[in-house]
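Okay, here's the structure, questions in a sec.
Up next, chain A:
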Amino acid sequence: MKLKSLLVTAVVGVGILSAYCADVSVSAAVSLKECLNEIIANYQSAAPGVKIIPNYDASGKLQMQIENGAPVDLFISANQDKMDLLENKGLLQKGSRTDLLENKVVLIVPLSSALKVTSFKDLALAEFKEKSIAIGDPQVVPAGKYALEILQKLGIESVVKPKLVYAQNVRAVLTYVAQNEVAAGIIYETDGVLFKDKVKIAAYAPAGSHTPVVYPAAVVTTGKAAKDGAAFLAYLKTPAATEIFKKYGFGTIR
Partner candidate 1 sequence: MGDATLLDELTKTDWSPLWVSLKTGTCATAFSFVFGTFAAWLVFRCSRKYRAWWDGLFTLPLVLPPTVVGFLLLVFFGWNGPAGKLLRHFGMRVIFSWEATVIAGTVVAFPLVYRIMRASFEQIDPVIVNAGRTLGLSELTIFFRIMLPVAFPGCLAGIVLGFARALGEFGATLMIAGNIPGVTQTIPIAIWSNAEGGNMTAATIWVSVIILFSFLVILPLNLWGGGKGNA
Partner candidate 2 sequence: MLEVTIRKQLPGFLLDVSFVAKSGSTGLLGASGCGKSMTLKCIAGIEKPDEGRIVLNGRVLFDSKQKINLRPRERKVGYLFQQYALFPTMTVRKNMEIVLGRLPKSERRILVDEMLQKMRLIAEADKKPAQLSGGQQQRAAIGRMLLSAPEIVMLDEPLSALDSFLRVQVEHELMLSLTNFMGPILFVSHNRDEIYRICRDIIILEDGAIAAEGAAEDLFRHPGSLAAAKLTGVKNLAPAERLDEYHLKVRAWGITLCCAEPVPPNTTWVGIRAHHIRSRLPEDTVNCYTFDVERKESQPFSILEYLTHRAGCDAMLHLIPGQMDPVFLSGQEHFTADYHIPPERIMPLSD
């Protein structure tokens, strides 16, 4: 009798303790960095006892980390492909997958750029002949994949491809452009706006030139705090969170 009650107390105690000490691991596409950090701060001040630990990188990188067993509770990808890969491997909590955000693709140039660029098609022009253009590595970075789609759709892929410098994530593309190492780069609108003191947006991707940029989110089973992960995901759909997403320029999906 005594042993049984001791055991129960212990289990309940651990349960409460773990709830209190719960570290929720969130892997999110790097474009969400500043935005999500603000949301996390709000969430944690409202619900103390839960600690959200974010990990920002290119979606492909995060997906590979999860596949290799990294303990993650929530994954927000910048495209469906990476999420599909995880779903096919059975690493997602069934029924938790949902589309969260939208974004646009833009062409950026250095602030001091003297080139006349008003559309993506300008990349094929003579003024870009000896220049480099940075995009995310298509194998790893969804933004890079979108970029290739755009070039293909516009029929300028073969001309532009030799000039492409692959970067490891959109922030690296941003850095290359900001430091004038490349003449132009292709990233998301949200990044371009956030860093408008470093680069200028020269053009928007024409409608229909690429697969719509949709950010799916799902609870991942490799982590230890799936419940808290799901709770946080639910929070991301609340007006408190969507307001902040909108502030940063992301489109939200009902």
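Odds and ends about this structure:
Rule of thumb we're sticking to: contacts are C-beta pairs under 8 Å (C-beta built on N, C-alpha and C of every residue); 3 or more make two chains touch, one makes a residue touch a chain; residues count from 1.
Selection rule: all candidates are chains of the complex that A comes from, given by their letters.
These figures come from a predicted structure and were not determined experimentally.
Taking any copy into account, the candidate from 1 or 2 that touches chain A in the complex is 1. Taken together, the chain A residues at the contact with candidate 1 in this complex read 60-61, 64, 130, 132, 134, 137, 139-140, 162-168, 176, 179-182.
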